[in-house]
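Everything on this sheet refers to the single structure shown next.
Only a single protein chain was left out; the remaining protein chains are all shown in position.
The block that comes next holds chain A.
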Amino acid sequence: MISITGLRKSFGAATVLNGIDLEIRQGEVVSVLGSSGSGKSTLIRCINGLEKIDAGKITVDGFDVSKPRELSEARKRSGTVFQLFNLYPHMTAVQNVALAPIEVLKVPRKQAEAEARELLHSVGLTERADAYPSQLSGGQRQRVGICRALAMKPSYLLLDEVTSALDPEMTSEVLSILAALAKTGTTMVFVTHEIEFARSISSRIAFLDKGQLIADLPTEEFFSATGMALPRVAQFLSKMRKD
């Protein structure tokens, strides 16, 4: 379980997350929605320990991310997929995927690379396994990014707008992989602007507004009268649907 209580985060004078409480249990797919600047990326970066939190507590399977000794355990349990892929440009797809298993989990290189190839095969990249990121399309890069996270066999996947740098065709190719993952019971925290897709795969929707979690509802409730009763949610959904 990922457990967030009383989370606060500011950058200088600007408070970006202002008292967040959120729990994500094994097997859930929680989509995080909210307008630009509401703090979604910051929330993900607090969970994976890239940002120091100012107050509150985040634990991943009981490991406190603000304690250096526990952070590495917490990180072993969650895998992040980045908006801009963040691949290592000097390594092939296979090497990108196998690096962390080799270095962190001490898996023998041969085995790690064989597993990486299998993962790449499962997302349709069998032929491109030995290509460098610069030789791949955006959609292919993001599929490598997803494999890289899966290679650590994480309990939780953290995804921050993983399709927003992709064109519609590539977006659907990545989303179908995520849908398949959701079906197999992979736990996900999914930050997105793809409202309809979020609706189709999530068990819950968390809605952030100016650093506060103003809704945390089962998916269908969020999109029904209960969600619409919240002015900010109604406003957001009508605006997103118009776009």
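To be clear about the criterion, a residue touches a chain if its C-beta (ideal position, glycine included) is under 8 Å from a C-beta of that chain, and two chains touch if they have at least 3 such contacts; residues count from 1.
By definition in this document, contacts and distances are computed from a predicted model.
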Task = Name the absent chain as its UniProt record does, using one of the following: "Amino acid ABC transporter permease", "PqqA peptide cyclase", "Electron transfer flavoprotein subunit beta" or "Multifunctional fusion protein".
result = "Amino acid ABC transporter permease"
Ask   = In the full complex, which of A:His90, A:Arg109, A:Lys183 or A:Lys239 touches the chain missing from this view?
value = A:His90
Message = One chain isn't shown here. Among A:Ser31, A:Thr59 or A:Thr80, which residue touches it?
response = A:Thr80
Inquiry  = I'm checking contacts with the chain that's been left out. Which of A:Gly34, A:Gly49, A:Gly139 or A:Gly227 qualifies?
reply    = A:Gly49
Ask   = In the full complex, which residues of chain A touch the absent chain?
value = 48-50, 72, 75-76, 79-80, 82, 84, 86-90, 99-100, 103-104, 132-134, 148-149, 152
